[in-house]
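Below is the structure I would like to discuss, written out as structure tokens.
All protein chains but one are shown at their positions in the complex.
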Amino acid sequence: MFRKVLIANRGEIALRVINACKEMGIRTVAVYSTADRNSLHVRFADEAICIGPPRSAESYLNVPAVISAAEIADVDAIHPGYGLLSENANFAEVCRASNIKFIGPPPEVTRMMGEKSTARQTMKKAKVPILPGSDGVIGSVDEALEWAKSVGYPVILKAVAGGGGRGMRICRSPQELPDLYNQASTEALNAFGNGDLYMEKFIERPRHIEFQVLADEHGNVLSLNERECSIQRRHQKLIEEAPSLKITQQQREEMGKVIRKSLKDIGYWNAGTIEFLMDEDGKIYFIEMNTRIQVEHPVTEMITGIDLVKAQLRIAGGEKLTDIIPQPIVINGHAIECRINAEHPEKFTPSAGKITAFNLPGGNGVRVDTAQYAEGVVPPYYDSLIGKLIVHGKDREEAMNKMQRALDQFIVQGIHTTIPLHKKIFEDEEFRAGNFDTKFMERFFEREKAKAE
Amino acid sequence: MFRKVLIANRGEIALRVINACKEMGIRTVAVYSTADRNSLHVRFADEAICIGPPRSAESYLNVPAVISAAEIADVDAIHPGYGLLSENANFAEVCRASNIKFIGPPPEVTRMMGEKSTARQTMKKAKVPILPGSDGVIGSVDEALEWAKSVGYPVILKAVAGGGGRGMRICRSPQELPDLYNQASTEALNAFGNGDLYMEKFIERPRHIEFQVLADEHGNVLSLNERECSIQRRHQKLIEEAPSLKITQQQREEMGKVIRKSLKDIGYWNAGTIEFLMDEDGKIYFIEMNTRIQVEHPVTEMITGIDLVKAQLRIAGGEKLTDIIPQPIVINGHAIECRINAEHPEKFTPSAGKITAFNLPGGNGVRVDTAQYAEGVVPPYYDSLIGKLIVHGKDREEAMNKMQRALDQFIVQGIHTTIPLHKKIFEDEEFRAGNFDTKFMERFFEREKAKAE
Amino acid sequence: MEANELKDLRELVEFLKDNKIAEFDLERGDLKVRIKFTGPPVPAAIDYTQLATLIPQQTIAPAPLAAAAAAPVSTPAAEAQAPAENVHEVKSPIVGTFYESSAPGAAAFVKVGDQVEVGQVLCIVEAMKLMNEIESDVAGEVIRRIVNNGQPVEYGQPLFAVKPR
Partner (left out) sequence: MEANELKDLRELVEFLKDNKIAEFDLERGDLKVRIKFTGPPVPAAIDYTQLATLIPQQTIAPAPLAAAAAAPVSTPAAEAQAPAENVHEVKSPIVGTFYESSAPGAAAFVKVGDQVEVGQVLCIVEAMKLMNEIESDVAGEVIRRIVNNGQPVEYGQPLFAVKPR
């Protein structure tokens, strides 16, 4: 196992990785910008090196600074956390060239999965279900009608040269298709000087489902089953849970097989997440792969009992999955995570500043991952996540009740947080019934607005 | 289920019960002394009633005040926590007379188990192994030699009228018995005016092992297996863990059977703990039964996944164990608890006062049960426990490592706590090897003293 | 400055602190004094990280008690009012239910305007079916009855305001 690991990140995930290392007897090196001098990841690492001024580009994203720190501290490996340099293939390559183990997949795979169309083609080849698309220009209304018939309505027409919603039309029946096709093509021509269109299957009310995977460097792959992450605002996840109410045991097992085969084909290793959209019929379609640990990894940890960050470290250390993970993987109860962001709970404006009171909930089945503390400061330079509140109950009902009592006891003063928003979501009937999709928050805000009037 | 429950306690256990009630949709009523006006159990209960001045005798132990509060708040039931009124059979009787459900065993059983000799006889009758004793006066040296031979050396001679160690002798061989017998008898005669002696088997290096039980009001009893609580200072437990390294699966199952039968015979219900001493050969002997929830209940919760306080509430609500507890009970990993006391870590003098900084550890597998907070005050009137740090790992090694990193992150300033002591214990080789007994702390302090010199 | 002036100043500052005064100016004849205390109003010590004081304290005040009572009751805010100068509050020594008279329909032990003596019974607080007579711990005029007949009261809750004589 590694003797010493540098954590190229900040905030709760840096502390999460430090904790895993400490519990494994690995020495830890934190890096930090001058804005984070008093942060807990600096406080609790064995060593800490200042790598630059507050702006991420000059510190946490500064590859030479991070690598220099790693060389000076003489570490064996670097854990990138999530965000920042975690999916930067160049950084992984520099690590390799510097003879420092990058704790993540090989740079070639990261690069391949970072290109959306390459990833799509790769997954398609590996028999992972992907969202049906025309994979090329649809030249005429007739061709469009035929393609739509083959995948079923609704479909979406998109400009090949497009972006920002222009040249885009959602089409729900063959009757309206010809007009919409012509409108979209004209709009695209006017906007981009190119009227070419392509088509995709459209999901009215998709759920966001993702599968956690672990793969060792010896070709073994494991699916740790799904997480449900449909509660999002502008594509930012707010609440995640596991398991999903909508994934059947059969689907879980089938996906496990598909994922094992596809990632073995690709040559993937370490932790990763494959993201899917689920349509109203419960069918799921690949959208993208994240080649790193995710913010919401704790919900999987709670129901499987597997420490994913420790698994990452052991995989990078060359161990085999069979030695790391007791199998078969059993799902135990239900876990939910709320992201606690330093944001105004209604306007979502970031809220940096000094925390004046900080009370963490505790007790049975409650986990808090945070690097904040009473009298800590939330600097304005980085993302707004200041903590994660995770609960584990014997079923979804118990987990929701636990979350409500824990949210009541999570007190942050001095800055705004999303805690009041979470409290309202956990009182929402649609949320509690579990019948939601990625459009949930839009409907929720409308309901809240209606209530307020 | 109950509509409203009064919690007749304070501190972390009051908050623990409040949390369980909240998660079950039960309304909570806290009671408090004027010294606890700003406590979190008051803050987080739905209602709170001041029942008297700081001294426990005039508030938390004041039966009329507690019952009045219960009547005024119109509760269905009272949860007594641990300590205070929890093993007061009179209180349970007043509850019954007032038509308020007491969440605990019937007062008759509490009373029976509170009398040491009755409890011993009861358990003996129910075939629970008890520490061999002469059960009466040993009238002569010859009788003493005969009895000692029947149970094996060492034995202990005790004055029937005794106390405080006078008239007490540990005897390790038949050669030394006659002299010791005469010395003890003379000493007893001089001290108490009565030279009568009785004898017990003596265990040189006992471990303290206890079994957690749950019983419903329909005659069903379950053993939730053992906890290891040998790390004690002057009979105060400091560290508890589960499972015990020294209990074999066979012993666990045998004890389960014996316990089920004996508690059914007694007519026990609700949660309870049966305490044993284990001798050097791994044989265990009943010493006493606690007829309440224990401080260290979380370690059992962590490895069984069963919420003991919720189980107490449901049992008191009349439910059957088979509906409450998924069976069979499986032991999952290893859990350890450190009691964080407001005490000087070497002198053990209580340390009341204002907390000026308070940082709780979090992350995977870490649970904190506390009612303290930054800027909170530890009043001088009550016991010194201010929090419990519980960790859960896949094995004892992981749990110990997790405890070490969590202790490093548990920061309390303004008062003294036992955190520094715990840190040292977790570095101790004897503790880490698990080869300890209830005399561990004496040896530990000697080693520490030797190190310091 | 002379010794006794420093002594005077000491006294002045103590007085200002006791009265939570932040700034003080004095001009008289040729004497001018100006004192300004540091930052967060000096002696007051607003302990604003005290969670319990930060948060709406519906649970700490007797609000739930009040809510539990059938009779319309005074608001906790009113109950929590600081006693005005020269008014003594007789407080409940136990948890229970407040009664102004010895039996339903009987005359109240005391009414506003009455002169009461030390040891005179003011009311009853019932706890566990026991009627506990609450005696005045001061001699003076009853100027306000703070709780309503039949209302639950907690330990230390003010029952009567009495102007001592």
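Read from first to last, the chains carry the letters A, B and C; within each, the first residue is number 1.
FYI, a residue touches a chain if its C-beta (ideal position, glycine included) is under 8 Å from a C-beta of that chain, and two chains touch if they have at least 3 such contacts.
Being a predicted model, the structure only gives us computed values, none of them experimental.
For the options A:53, A:178, A:317 or A:379, the residue in contact with the chain missing from this view is A:53. Residue A:69 is the one among A:17, A:69 or A:242 that touches the chain missing from this view.
Residue-wise, the contact with the chain that is not shown comes from A:30, picked out of A:5, A:30 or A:412.
With the whole complex as reference, residues 1, 6, 9-10, 13, 17, 30-40, 42, 49 of chain C touch the missing chain. Within the entire complex, the positions of chain A that touch the omitted partner chain are 29-30, 34, 37-40, 42-53, 59, 64-65, 67-69, 71-74, 98, 373-376.
By our rule, only the chains that are shown with their structure count from here on.
Centroids built from CA atoms put chain B at 44 Å from chain A. Chain A and chain C have centres, each the mean of its CA atoms, that are 56 Å apart. For chain A, the set of residues touching two or more other chains reads 357, 359, 374-375.
For chain C, the set of residues touching two or more other chains reads 49, 51, 55.
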